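One structure is given below, encoded as structure tokens.
A single protein chain has been removed from this complex, and every other one stays in its place.
By letter and in written order, the chains are A and B; residue numbering begins at 1 in each of them.
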Amino acid sequence: MDYIIQGFKEAINLLISLDREVLLIVSLSIIVSTSATILASLISIPLGVYFGIKKFKGKRLFSRITYTLMSIPSVIVGLVVAIILSRRGPLGYLDLLYTKKAMIIAQTLLVIPLVFGLTFGLTKSRGDVIEKVAFTLGANKWDTIILIIRELKIDILVNIATAFSRAISEVGAVMIVGGNIKGYTRVITTTISMMNSMGDYPMAIALGIILLLISFVIHSIIYSYSQED
Amino acid sequence: MEIKINNLEKYYGNRKVLDIESLIIEKGKITGITGPNGCGKTTLLNIIAGLDKEYIGNITYNGLNLNKEIADKMTIVFQKPYLFKRSVYENIEYPLKVRGIDKESRSKKVLDIVKKLEIEDLIEKKAHLLSGGESQKVALARALVFKPNLLLLDEPTSNIDPDAIEILEREILKFNEETNGTVIIVTHNLEQSKRLGHRIIEM
Partner (left out) sequence: MKRISLLLLALLLIITTVACSPKTETPQNQDVVQEETNDPVPPEEPKGSIILSTTTSTQDSGLLDFLLPIFTEETGIEVKTIAVGTGKALQMGRDGEADVLLVHAKADELKFVEEGHGTERLDVMYNDFILVGPEKDPLKLKNDHPNNILEGLKLIANNGVTFVSRGDDSGTHKKELSIWKAANIEPAGDWYLEAGAGMGDVLKISSEKQGYTITDRATYLSMRDTLDLDIIIEGDENLFNQYGVIPVNPDKNTNINGEGAIEFMNWITSKRGQDLIKDFGVEEYGQPLFIPNAE
């Protein structure tokens, strides 16, 4: 029991003193996951809206496949990206494996289905009426997609926050493609995982607290924003 | 816009909800469609508006099948209009914006139409927070602002106050007179049909 209490004490110290290593790890986590979330959103939100309002054969099967992909394990994404980016892989010449870029690529691929699926589901249930109005006012497909995104922006923001939470809290993909290299590709989750296997708890606890705080802050902002609306 | 409907049938599952052998909506006229609840008035209007494509039969607009160009020249105001979560001004501006009209002309047209419908004081307000009567006026303004050739109205004045009804009816008539635009108004209120319509169809 003692080591747990001790761990918390040291964790608080690390947080209060703004330990340089902790700051580096946290900022890298935020940079990587934010970039991935933005990239995935730019791709997935318009596509999700497009397919959400589109009527086509097999839409139900399409939904089911989409919802399955939403929960794709991060290690699988990591594995696939690592195979493609490794020196012997098809994109090996880019020298990307074990870099921040590789981590961003992996997390982007991880949350693309998530953002797509959430947007798709949202639009499927609530985009219909907006699409009708847009159509009767003369909007084309692209106008309609933009309009639906704007009309559903609060829900879409919540979806983006969900995607960010998934990205920043996953460990499988970034561990595999990043390699947890100190100062380069070491992020919150890979550090926690490593610290645990080293039996070094204070840093792990400190980072765990920060991870929870980040989630809390983001969801608080979104919540207050949605209340305002 | 002249609309010709031939052998139109619409089913919900096995239930036939519409069966119109032949119907012509005259160009430049106001046509009132009345009838009891569930007789298919709204369904017919949605089909004409191009929102419901699952029907059997044939509809032409000035002799042509529905295409984007025709769709751009007509619009519909619903019984419960959906207004965008933006200002009233932006709502009314929307159809002009998607038609690529420049900002200055847009502003002129929007201010013109809000004046006619007596909703100048609403333009800064968030549209989705308005009352029923106000929403209906904004929805009509949004429909009239781009001067459509065909205006479809689905119970536009149910559940709103008499003053608002008067303004709406006045502007619908004025629109028809000034632009020679065709109007179809679906209403369960026979009096309203008589007040507005050149021709009344009972279903």
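Note that in this section contacts are C-beta pairs under 8 Å (C-beta built on N, C-alpha and C of every residue); 3 or more make two chains touch, one makes a residue touch a chain.
This structure is a prediction, so every number in the text was calculated from the model and none was measured.
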item	value
For the chain not depicted, the shown chains it touches	A
Touch criterion as defined above, residue of A:L47, A:L79 or A:M194 at the omitted chain	A:M194
Identified contact with the non-displayed chain, of A:L97, A:A134, A:L147 or A:A167	A:L97
Candidate in contact with the missing chain, chosen from A:L23, A:V129 or A:I181	A:I181
Chain A residues that touch the omitted chain in the full complex	86-88, 95, 97-98, 175, 179-184, 186, 190-191, 194, 196-200
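The rule is short, and it goes like this: only the chains that are shown with their structure count from here on.
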item	value
Gap in Å, rounded to a whole number, between the CA centres of chain B and chain A	44
Touch list for chain B against partner chain A, complex	49-51, 68, 71-72, 74-76, 78, 81-82, 84-86, 94-95, 98-99, 142-143, 146
Residue ranges of chain A touching chain B (in the complex, touch as defined)	129-130, 132-140, 143, 147, 150-151, 229
